[in-house]
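Only a single protein chain was left out; the remaining protein chains are all shown in position.
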Amino acid sequence: MTSRFLLSAAIVALTGLAAQPALAQFKTQGVTDTEIVIGTHMDLSGPIKSWGVPASSGMKLAVEQINAAGGINGRKIKLILEDDSYDPKKAVLQTQKLIELDKAFSIVSAMGSATTLAPMPLVQGAGLTHLFPITAAEFTFKMDPAKPEDRLKFNMFSPYYDTMRLGIKYVMEKNGIKKPCIVYQDDEMGKNFTDAYSDQLKDLKVPEATRVSFKRGATDFNSQVARMKADGCDLVALGSVVRESVGIVTAAKKLGWTPLYVVSSPSYVPDLHDLGKDATEGIFGVGQTEIFYPDTATGKVKEFIEAYRKMFGIDPNLQSTSGYDGAMAFAFYAGLAGKNLTTDSLIGAMESGKVFEDIFGGAPVSFSRDNHLGVSAATIGQIKNGRWVTIAKNQSYKNEK
Amino acid sequence: MAHHVRTGYGDSDPLFLSKAAVFWYAVLLAGLIAAPYVIEPYYLSQLVFIMIYAIVGVALNILSGQAGQVSIGHAAFLAIGAYFTAVAQKHGVPLVLYLPLAGVFTGIAGYLVGLPALRLHGIYLAIATLAFAFIVEEIIARWESVTHGNEGLMLPPPSLFGWKLGTEGFYYLCLLVTVLVILAAINIIRSSTGRSFMAIRDSETAARSMGIDTASYKTTAFALSAGITGIAGALYAHKMSFISPEMFSLAVSIDFVMIIIIGGLVSLRGAVFGAIFMIMADPLLIILKDKVPVWTDAMMHGLFLPDTVTQAVQAGVLRVVNAPGLKSLIFGIIIIVFIIYEPMGLDGRWQRVKAYFKQFPLARQRSARPPRMFLKSERR
Amino acid sequence: MSFFDVKNLTVKFGGLTAVDNVSFGINEGEVFTIIGPNGAGKTTLFNLISRLYTPSAGQIIFRDEDVTRLSAQQIAGRGIARTFQNIELFESASTLQNLLVGRHRHSTTRAWQDILRTKKVRTEEVAHRRAAEEVMDVLRLQRYRDTTIGALPYGVRKVIEVARALCVGPTLLLLDEPSSGLNVEETNAMAEWILEINRRLRVTVLMVEHDMSLVTRVSNRVLALNYGKMMALGTAAEVQGHPDVIAAYLGT
Partner (left out) sequence: MLDFTQQLISGVALGCVYGLIALGFVLIYKATEVVNFAQGEIMMLGAFMSVTFVTTLGLNYWLSFLLCVIAMAILGAIMERLVLRPILGYPQFSIVMATIGLGLVIRALVGIIWGTDDLRIETPFTDGVFTIGKLVIAWDALSIIIATVLLCAALYAFFRYTRIGIAMQATSQNMLAAYYMGIPVKRMFSLIWSLSAMVACAAGILLAPITLIHANLGFLGIKAFPAAVLGGFGSIPGAVAGGITIGIVESLSGFYLPEGFKDVAAYVVLLAVLLWKPQGLFGLNAAKKV
């Protein structure tokens, strides 16, 4: 009885102490007087390498620029990048390698849902921060109050759910849509889109219409399109990535069917109109940032494009900015944390509410004690004359409520 | 040709061929038991994956190596075992129960898949197993009430008799299961069942004429193989602590076949070697990628070349090692080179190295070509 | 009722009648040989008896049981074992392993018992092993015990086939051209072994054979086939002297 009482008292005391940020709570490693080691794993050779390769390039460029500018409070960043081929098993082993052998201070901008979910317990178990993964999955920022280690997770990637919901809401309200349909990729990402679709329709009290899906890498969308057409849809939400989005709108156009379309962040990229040409004209898109074009970019974006081109020999794309932003945001908050950079001081700096703004005109990012998802707003654009044109900024589906 | 003089028939197929073998296996086991106290968790993790892959390797060895039946859909069995585990654990079934049950449940699935195997041969069977795997993946993705579909399932850490298994605990669990599975496989192979598998592999006609019910043994082989893979799936689910349908894709099935091809089709040792290779290849390539620039740098400095040359070479090396997709290129080349030059797999190499040292200094280079084909022409 | 009877056995492949209304009986303890030119339907007849093929018509009676509709593995279970003309050994396994497969019908253990290697499995294994060793002793195969079949010469493989069939513990042994591919010495040895199997082990032998010296030496009775039809039945000398047989062999 007494011993148990003492024990629980001790636990209460310990947790109470732990709650005070002044005391060291999480482990710090990978920070020396001259260097900060950060680790990441992305798909450079598997099914989503078209995301991983440019994102990793963007990250490399950011690190280069940060170091060239003197680093973070005098420390240079050392980036260790691993190719997980979108294989969760490899991601687990590589994360462990990054933590134990490379002594990474933080895992920054790791890519994919399954590939970040499986190693997450390792990162948290080691008491290291898991920052700005390139996935919008909820577990990367959602905190369980009972788990202090959940404070280690931060994300600033607009959830697919939010952007899709905003997109559907915006287009429906502005265009008097009666029958919105959705076509989605049959995986975890697609699930976010269908959830957004049904929640938003419930909100607007509009009955659901046709839902059709396809497998990643599908080539033929004729039957999906024909089903939506037969159902008389006047808006099609595309829960798909660029290639499939192009395939769907092209197939529809060939059938002489031209509903309105809305896409979310995976398709809100210039590739959409580059590849889809006329068929994609008029599509609405929702994403985190404004879309830039190398020939019309100005200021910092132009500098970024030139530096990227110099380093990799090709133009950057929107995927490149996600890696670039990840490293830049890390540098921003690590700089805020001051000379005494520890995991705790970094978390403190991030939870301070200081706003990080990227160079691409993205929604401002800020975190707080109980919100580790840094963005809440998105940009809405539309393809006009073969280019994305921003039509509304700083929007959220929650805004007007 | 040397042959042992036997003193009795009881020792016809002993577990260990010699006292030396007993000794070395004991050393290996002692090393594995000591591992958590000696090596870092990163390497322990690799060992766990190796053991899980080795279990699958053993399963495929029984099916393909022993019974000569092809499957390129084994990821489906891994998935069934993994999902069974996740669901059973959620419903409070204890580990001692759901681990073997995962095997039994998956074994039944394997039995059902084995039924078409009675009529199909070679490539037809292979494609049928492939089709099965796709269908299983789709069912998992669609059966949301049980599997949570594409969202996937989280698994809490496993616990044994109320004790949460930590990293070490789970490692020992895997070690125990691996040893038991290998022992079971050895027992199968050296018994009447194993001989029937072998007979079906080498000549189905002769097998039938020897009184072997080939249909029943083929389905048995499928059921056994699936069951063992299901147990591996249970361990895999716990190791990953999260499972989703896309984790059991065709690529995983192909990885599994690689295990036995690279390790060597006929022996269990080959399955273990293959598992080691499949898991270690990636970390080794990563380490190479990290080290090669360091090495070249050191080498260039040793050569006292002008700085510009050093820098140019260094930049070139960095460019090559950092090229995206390089790893899968190297892996592909390794596989091809392996099959061309080491057709009997790692185990074949091991046997020859052992023979070389045994016969030293009289050893002669023997042909590396395989003496025969195990899976015969399908054009019958 | 005799030991083994074939009644009006017929099989058709497409338009070809490979075995046409063949009937004969074998007495227990004899060596019965089927001869005939190439394509006479001898091996087809063998495959019908060992149930690798299914007859179109007719009956096969073994020890008062109609075995016409049994499966190949059930036939082996009844104690009818066979060899193959072109050798169907399990090539990647050792001689001993091959022989042990022959013992299959005597093993009563189930897969789960094999996995656990229960006492029953161990006892049976010892028994199988003893039986296989005995057969190897009879046919002098001890020195090849642990050698993989793939590494053995043709002549030895031929003997191992016989050995494997003996391990089944047959009461009726079917030998499909036991001397084909063997040289004179090996053929002589084979003849000795057939006699030894027949006399010492008291196994009834049904044989297809080309080599007439071997046939004459070991057979009690001979059946000559041509184009799937019976030509003559009797002792070796009688059949050899039969005008139809001479005509068939001379090709007139």
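Letters A, B and C mark the chains as written, and numbering starts fresh at 1 in each.
Note that contacts are C-beta pairs under 8 Å (C-beta built on N, C-alpha and C of every residue); 3 or more make two chains touch, one makes a residue touch a chain.
Note that the structure is predicted; figures quoted are calculated from it, not measured.
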Of A:271, A:325 or A:344, the one touching the omitted chain in the full complex: A:271
Residue of B:254, B:281 or B:321 in touch with the missing chain, whole complex considered: B:254
Residue touching the undisplayed chain, where the options are A:71, A:180, A:247 or A:285: A:247
Of A:200, A:224 or A:396, the residue in touch with the unshown chain: A:224
Residue of B:167, B:310 or B:328 touching the missing chain in the full complex: B:328
Hidden-chain contact residue, picked from the options B:90, B:119, B:164 or B:354: B:119
Contacts of chain A with the absent chain, listed as residue ranges: 45, 47, 49-50, 52-54, 186, 211-215, 217-220, 222-224, 226-227, 230, 242-243, 246-247, 250, 253-256, 271, 274-275, 277-279, 314, 317
In chain B, positions touching the absent partner: 64, 70, 116, 119-124, 126-128, 130-132, 134-135, 138, 141-142, 205, 250, 254, 257-258, 261, 265, 323-326, 328-329, 331-336, 339-340, 343, 370, 373-375, 377-380
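Keep in mind that, in the parts below, only the chains that are shown with their structure count from here on.
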Chain whose Cα mean lies nearest the overall Cα mean: B
Farthest chain (mean CA position) relative to chain C: A
Inter-centroid spacing, chain C versus chain B (mean Cα positions, whole Å): 41
Computed distance of Cα centres, chain C from chain A, in Å: 73
Residues of chain C touching at least two other chains: none
Chain C residues within the chain B interface of the complex: 50, 52, 71-77, 81-82, 84, 88-93, 96-97, 100-105, 107, 109, 111, 114-117, 121-122, 124-126, 128-130, 133, 143, 145-148, 150-151, 164, 168
Chain B residues within the chain A interface of the complex: 40-42, 45-46, 49, 141, 149-152, 154, 239-242, 244-247, 251, 279, 282-283, 286, 290, 322, 324-328
Touching residues (chain side chain A, partner chain B) in the complex: 44-46, 49, 52-53, 56, 80-83, 85, 87-90, 92-94, 96-97, 99-101, 113-114, 117-118, 121, 186-188, 190-191
